[in-house]
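Left out: one protein chain. Kept in place: all the others.
Should a chain be cited, it is by its letter among A, B and C, assigned in written order, with residues numbered from 1 in that chain.
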Amino acid sequence: MITRDDIISWLQCYRQVVGENKDYLTQLDAAIGDADHGANMDRGFAAVLEKMPTVAAKDIGAILKMTGMTLVATVGGAGGPLYGTFFMRAGATVDGKMELSPLEFLAALEAGLAGVQQRGKATTGEKTMVDALTPACQALRRALEAGQPLSAALQQAAQAAEEGMKATIPMLATKGRASYLGERSIGHQDPGATSSYLLFRCAADCFANKNKE
Amino acid sequence: MITRDDIISWLQCYRQVVGENKDYLTQLDAAIGDADHGANMDRGFAAVLEKMPTVAAKDIGAILKMTGMTLVATVGGAGGPLYGTFFMRAGATVDGKMELSPLEFLAALEAGLAGVQQRGKATTGEKTMVDALTPACQALRRALEAGQPLSAALQQAAQAAEEGMKATIPMLATKGRASYLGERSIGHQDPGATSSYLLFRCAADCFANKNKE
Amino acid sequence: MKKLINKPEDVVVEELQGIAAAHPDLVRVHFNPNYIVRADAPIQGKVGIVSGGGSGHEPMHGGYVGMGMLDAACPGAVFTSPTPDQMFEATKAVNGGAGVLHIVKNYTGDVLNFEMAAELAQAEGIEVASVIIDDDVAVQDSLYTAGRRGVGTTVLAEKICGAAAEQGRSLQEVADLCRKVNGWGRSMGMALTSCTVPHVGKPTFDLPEDQMEIGIGIHGEPGRTRMPLKTADEITEMLALPVINDLPFKAGDTVIAMVNGMGGTPLIELYIVYRKLAEICKAHGITIARSLVGNYITSLEMAGCSITLLKADDDIIKLWDAPVKTAGLRWGA
Partner (left out) sequence: MKKLINKPEDVVVEELQGIAAAHPDLVRVHFNPNYIVRADAPIQGKVGIVSGGGSGHEPMHGGYVGMGMLDAACPGAVFTSPTPDQMFEATKAVNGGAGVLHIVKNYTGDVLNFEMAAELAQAEGIEVASVIIDDDVAVQDSLYTAGRRGVGTTVLAEKICGAAAEQGRSLQEVADLCRKVNGWGRSMGMALTSCTVPHVGKPTFDLPEDQMEIGIGIHGEPGRTRMPLKTADEITEMLALPVINDLPFKAGDTVIAMVNGMGGTPLIELYIVYRKLAEICKAHGITIARSLVGNYITSLEMAGCSITLLKADDDIIKLWDAPVKTAGLRWGA
């Protein structure tokens, strides 16, 4: 089972990884966007970690909803409402739970993805975070349904996210800021797909010892 | 005697030399001024040459006055009124003359210098054109009074102008735009002193074959 | 990075403190969440108008808060859309009972954050209408993409709708007018240099000394194409013709024309561009009834310009001429 402490360490891990990759994400955004994705995500997750004490005794749903609301309130840009919606929707599906089965965790992530797609109206192939989130969720479902342990399943999800992220490179952007560049968006990796890959990478790393469940 | 054709070829020579030294003069002005002295002088003397046909049959006084008035009307900056006054005053002293003795030419130049000093209120040692014009006029007077031929006298005047120009390098500017720089004006050659030196250099070159007078 | 700033992270807050100190007669600045409101807000019975977006486009939007234009502006981080709480609080602060119009530039971030704010405000019983400005002809329009960016027409829409709200028109009327202005306005921009986002510390893109970017937005992003630098006349044509042909503006049309500086271009150059734009309009039989030349919607210190034409009928011209009293645009008051 995934405990609330696991969820918190996942968010802590992600906060750190975002900090380390701030310039990298910003650089990706400079090429086809407006050079703020790294700073945005960094600001948002710093705020999430600061707010963590407010959910000290709360359930996983509360933690994830706090995460989403904090992102919405501090990030701005496209990333704020999209990642905010991701975590708020994920949280709503696991309301009141103090631990999650792998399939419950998957369901939360899938609800998050659905929220992103509903808000952003993007589908795969448009060079957005959806291109990393979608294959990641799919791979996770496939692996779990095939009976693989969570840690292995998350490794596959992270790998699928990475492939999805890389697959954005040759894409022509049709959503988000990169779409304004038209043909010039081709050849660049999408910053949001990159931060989404990192989110799954962190999950895989954090839950590496969850082999048994 | 100096004929009106000599005067015209002096001005033509100067126009060409100013054109050739436009960037040099501007560069000097960029260091301690506002990077326009070359363009200013070039614009002014191009206009003078264009107006030359209007004094086709006129006397030397008229030619010099036309030169001064044209400079006033086309140069602007400090250089415009100062060089303009120089030529207008010089012209006024030789009104109606179709040729000049060397001493008459000297008197015209001295009147021009006096005009510059009256307008600009600068004396020697202030890092301006006065620092080239003054020793040049003095050297010319000394040489002519010592009975030297015009060409030799003008060579000495040009040399004195050059020395005066170089002497502006270590000076602290107290007049003109360079004065705003305070101590930082030290170590740079004054652009106006440079253009004044070139004026005497042209006279020396143009009147080189006036040995006999 | 050469900027008159203290710390990159303090840029927006310190700017807002400066605005508060400089214009107490015009505006109040609220911090946490950050928004700028008219000093006399809310005005009972008047439609409130709220806009907002990333910072770095000054005077837009904060400079347009005041009588006859915006009731509130919500500044995000530099080039980053503000967050919903800002627009939500600003909407409450300007609601005078006649509803609130959100003027939103078409960027995914702006649209999503304003959308969330509108949902929150509506949940509290405030009537909110949202109009999206998408006037940038450099971007191909399509139902299947994010669509066109909102650029110069935003300024004109804020002025014109502000005047209409001041007249006492209803939310529906002001929103319809805003949609009309958006439908009749077209813009295109170009850059001679990139700009430097404070927290990034270096230019967003490198642009060689002999190259320019055509079809840029207002976030320091590269444009649609990079090409060798051309003369002001050629550049003006490259911007004006796509604008004219897009609506299309026709002989006999009357327009409001804006030549906008991106922040680092001196006014002397903008007038050179305006001169050519006036020639081009004349050649097309288009009458420029009113004009703006200056820095109105910028990208930090970017050098470059944009051109906006807005087809104008009598109503629009009258609303344009109505008094406006803001830090960034002022006449008749």
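Throughout what follows, a residue touches a chain if its C-beta (ideal position, glycine included) is under 8 Å from a C-beta of that chain, and two chains touch if they have at least 3 such contacts.
The structure presented is a predicted model; accordingly, all values stated were derived computationally and were not measured.
Put simply, the missing chain touches B, C once the whole complex is considered. Contact with the chain that does not appear here is found for just one residue of B:Ile2, B:Val18, B:Val72 or B:Leu154, B:Val72.
Between the chain not shown and the residues C:Val27, C:Val174 or C:Ala303, the one that touches is C:Ala303. Although one chain is not drawn, the whole complex shows that of B:Asp34, B:Glu104 or B:Glu163 it is B:Asp34 that touches it.
One of B:Met1, B:Met52, B:Ala92 or B:Leu181 touches the chain omitted from the figure, and that residue is B:Leu181.
Summarising the interface, chain C meets the missing chain with residues 2-7, 11-12, 14-19, 21-23, 55-56, 58-59, 63, 78, 192-193, 209, 212, 229, 231-233, 235, 263-275, 278, 288, 291, 293, 295, 298, 300-301, 303-305, 325, 327, 330-333. Although one chain is not displayed, its contacts with chain B can still be listed: residues 26, 30-36, 39-40, 43, 72-82, 119-120, 174-177, 179-182, 184.
Keep this in mind: only the chains that are shown with their structure count from here on.
If the chains shown are joined wherever they touch, the resulting network has some other arrangement, not a path, ring, star or complete graph.
Summarising the inter-chain layout, the chain whose CA centre lies farthest from the centre of chain A is B. Look at where the CA atoms of chain A average out and do the same for chain B: the two points lie 76 Å apart.
For chain C, the set of residues that touch two or more other chains is empty.
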